[in-house]
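Starting off with a structure, shown below.
Only a single protein chain was left out; the remaining protein chains are all shown in position.
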Amino acid sequence: MALLELRDVEARYGPVRALGGVSLAVEQGQIVAVLGANGAGKTTTLRSISGTVKRSGQILFDGKPLGRRGPESVARLGVAHVPEGRGTFAEMSVEENLKLGAYVRRGSLDEDVARVSRYFPWISTRLSQHAGTLSGGEQQMLALARALMSHPRMLLLDEPSLGLAPLVTREIFRIVSELNEKEGLTVLVVEQNAAIALEVASYAYVLEVGKVAVSGPSEELARNENVRKSYLGY
Amino acid sequence: MKRTDLGGVLLFVLGAAAILLLPRFVSDFRAQQFAYVGIYFIALLGLNVLTGYTGQISLGHGAFMAIGGYTTAILVSDQGLKLGSHTFSADVKDIWTIPLAGLVAGIAGFLFGFPALRLAGLYLALATFAIAVAMPGVLKYDRFAQFTGGGGGINLFESAARTRPAETTDPITFETISKPIKVLGLEIASFNEWLYYLSWVVALFMLAVAWVLLRGKNGRSFRAVRDSELAAASSGVNLATYKTLAFGISAFYAGVAGSLLAIATTFVNPDTYPITLSIFLLVGVVVGGLGSLWPLVFGAIFIQFLPLWAQEVSKAQGAPAVVYGVILILVMILLPGGAAGLIRRLKTLYKSRLPSRPLSRTSD
Partner (left out) sequence: MAEFFQQVVAGLATGSIFAALALALVLIHRATGVINFAQGEMAMFTTYIAWTMIENHGMNDWLAFGLTLVIAFGLGLGLQRAVIRPIERAPLLTTVIVTIGLVLIFNGLASLIWGAEVRAFPSPFPNDTWEIGGVAISQQDVGTFLTVLVMVSLLWAFFQFTKIGLALRASALNPDASRLVGVRVGWMLAIGWGLAAMLGAAAGMLTAPTVFLDPNMMQAVLIYAFAAAVLGGIDSPFGAVAGGLMLGVGLNLIGTYVDFVGAGLRLPVALLIILVVLLVKPSGLFGKPVTRRV
């Protein structure tokens, strides 16, 4: 049974229909990518899952429907959504950002901070720094670290490469890969940079105008020249 | 003219006729109350240009009304406003002071519009609030008493009052002020009736002016400023021009209304235009419907009559205020678009019941 399943999900922003019936599935321990051009509905897909946008259709997490849950409730189920633009609390310190990440958990956070510091060593030395003064790459890593603080069962990553240099992007995807291997973290990642997403993910869906146009194992999609040229832009 | 415009003009003429005939059918006291509705309507029209069209919040339009009212009072009364060696006397024809009062207030508003450009949203609300609260105090200030009559204020028709026999307790009738006036061959019997006609003729005129001003390109430019200043500016709308213009126009209307109010109460003093007036003007615009024109009359009816109706519910001290407040909150929650919003909803409801025909585009 898939950890996450979307069946015919539709979503609108006012009169504009952003998703016109999307179906996908993510197995436990998988990294799945959602690709497509701007405006294809990738971000909206993640927002539907986390409950940030109103949607119709069925979304099943762990076999149970999410219903009309809002973001606060979905977060408590163990779904950590790292939104477009990171969503860091720029006016707060690194440490406070991490604490907020662990909001749904009780008890001492020291272990968790140590744990995320293993993946992002620089964090332990800059706990009191203002999050807004971090570089773009560091903010992305902080957003990721914050998501990890809640021991999520599933990570929703929205365009982690946005605004970042290629080297930094690689580093971030490397860490995501490591998290997936070492801790079995299930990841659903939305990306415009299809190439790097396909390297890391095992399965991918390509969205076009709010629907799934093509899907399949990453190697197949990456090898298919037609798919690459028509949908992935390379 | 477009078909819908023609329809609008027709409705206007019908409405005007109804308004002008009303005093024949209601009591003298009611006529006075409806006169006040007309006065508030004028002020609301102006405030709507500022808030409903350019989206600038003003909690201080009572102050502009005060400027208009005091201008008229100073010019009309024969307390002898001295400017240098020239003394204004009661010879100044009363009616002329109304547009003059509007102009003075309008200029004040326009000038205020410049520094106001720097303020947005709540900051502007606070600034205008501060002005409105300060106004009565400024008017009371002894150093200005020479012009403003200080705490005692100014009596507009003092000479008329002085010529009345001391024992008379009759209300000031029109004869004591000037020669009786005839409208359409019918003699106007009382001051209140005269006031009613004066207010509503001015109101209807100002409504027509507003409608012309806000049509087409101008109206769209004003609204563009409200909806998104950035988008408006990028489309070439000169923000500064429209915003200061909006202040000037709205202040002009307020000045005219204030002038009429002064004539209506026959005196002005620092408490004639308190902060509550400014607040109720804003309430009236929102209840009438931001960005609408003639539905604002409902806003004027609301602010004139609701306090009275609330007293009908209970005369216990404080109860009318509670009633008013509760109704106000309910209206905000249930009818956020005000009376205009309700009218729009009824229109769409009506249209959906008709047999299907091509929908005509109504001008907004």
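Going by the order they are written in, the chains are A and B; count residues from 1 in each one.
The working rule: contacts are C-beta pairs under 8 Å (C-beta built on N, C-alpha and C of every residue); 3 or more make two chains touch, one makes a residue touch a chain.
From a predicted model like this one, the values you see are computed outputs, not experimental measurements.
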Visible chains that the absent chain touches, using the contact criterion stated earlier: A, B
Among B:Ala130, B:Leu239 or B:Ile343, residue touching the chain not depicted: B:Ala130
Options B:Leu11, B:Val212, B:Val322 or B:Leu346, residue touching the unrepresented chain: B:Val322
Hidden partner chain, residues of chain A it touches: 50, 52, 70-72, 75-76, 80-81, 83, 87-92, 96, 99-101, 103-104, 146, 150
Footprint left on chain B by the chain that the document does not show: 51, 57, 115, 118-123, 125-127, 129-131, 133-134, 137-138, 230, 279, 282-283, 286, 290, 316-326, 328-329, 332-333, 336
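Rule of thumb we're sticking to: only the chains that are shown with their structure count from here on.
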Centre-to-centre distance between chain B and chain A (centres being mean Cα positions), rounded to whole Å: 56
